[in-house]
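First up is the structure itself, then whatever we jot down about it.
In this view, the complex is presented without one of its protein chains, the others remaining in place.
Up next, chain A:
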Amino acid sequence: MWLLDMLERRRKLKERGVLGMNRRNHAYIGRYNDRSLYPVVDDKVTSKKMAIAAGVAVPKLLHIIESIHELALYRSELEKLTEFVLKPAKGSGGKGIMVITGRDDKGWIKASGGRVTYSDLERHISNSLGGLYSLGGKSDVVMIEGLIKADPVFDRFSFEGVPDIRTIVFQGYPVMAMMRLATRRSDGKANLHQGAVGVGLDLATGRSLKAVQFGRPVVKHPDTGHAFDDLKVPHWRRLLELSSACYDMTGLGYLGVDIVLDRDHGPLILELNARPGLAIQMANGQGLLPRLQTVEGIPRHHPSVAERVDFSQTTFAQYRTVSHVHTDSVQPELPG
């Protein structure tokens, strides 16, 4: 009975084109992501420098600390800062990121409200340098970045922290996107498995499709109580173009691009991921596989970012009340 039930589930998931971990690793990451390109995305310093060189918008890099000694030299500068982010260059999955949003006479104030002193910072940085947050415990460097000031349009949807938009870019084509919103449960982190809310986004419009928390559908934000219905990401086209450009920049065929919307600077690339997770499918209520196969089936790939984004917005449009011009013909095949 149990086995039949599982087989039935397997059949249904397959039918919906849900991409599994094994297939992702084998048929996409293993095939489209050249191992030699990994260090570029695994090391945020390199990817940041690359982005700057390519003219892709990124949060401002204030300083790079390679040793505790350097931190001591930088201390006087640091004491003047009131808003910044500490980021281990090789940290994965948001590990080791410390967000400082304020300062008083006793120390700095973290995004979560906690207070840290200089020695706390020093310990955190020394842990990061020692490789505590990096893959395989390799020694690391720490970036100090300017704090991103979240676009206030999302204030109603986020408990703490800055919401980010994850886009899966396959061979330069954005194939799926979601917004990640921190909750009280996720402790201000935008990590889905820790309880952040994932909101699936229509590629054509940037409007919300559905939202999930812990894999279960939700209609409103658990903390702010605001319904996700009218969530619409501004600068959507620009955001997709930025994501798509990361393909040309890194050469990685299967890429996760995390973008934040800054109040002053618009979309900024926060992080690139060579092994993006699968939760985005649940946030969209859609499997990735049909879209990936659609892109694989394109006889000749479009050379320019704009063309690729056009293709994606047309082909993968979903929203019922889409105002985008190209979407009408595709709409019946992919009901929202």
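Basically, a residue touches a chain if its C-beta (ideal position, glycine included) is under 8 Å from a C-beta of that chain, and two chains touch if they have at least 3 such contacts; residues count from 1.
Throughout what follows, contacts and distances are computed from a predicted model.
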item: Omitted chain, identified by the protein name its UniProt record gives, among "RNA polymerase sigma-70 factor", "Inactive transglutaminase fused to 7 transmembrane helices", "ABC transporter ATP-binding protein" or "3-hydroxyacyl-ACP dehydratase"; value: "Inactive transglutaminase fused to 7 transmembrane helices"
item: Full-complex contact with the absent chain, from A:31, A:75, A:115 or A:263; value: A:31
item: From A:60, A:75 or A:123, residue that would touch the chain that is not displayed; value: A:123
item: Given A:212, A:231 or A:261, the one touching the chain that is not displayed; value: A:212
item: For chain A, residues in touch with the removed chain; value: 6, 9-10, 12-14, 16, 18, 20-23, 26-27, 31, 95, 119, 122-123, 126-127, 130-132, 137, 194, 212, 215-217, 281-282, 285, 287
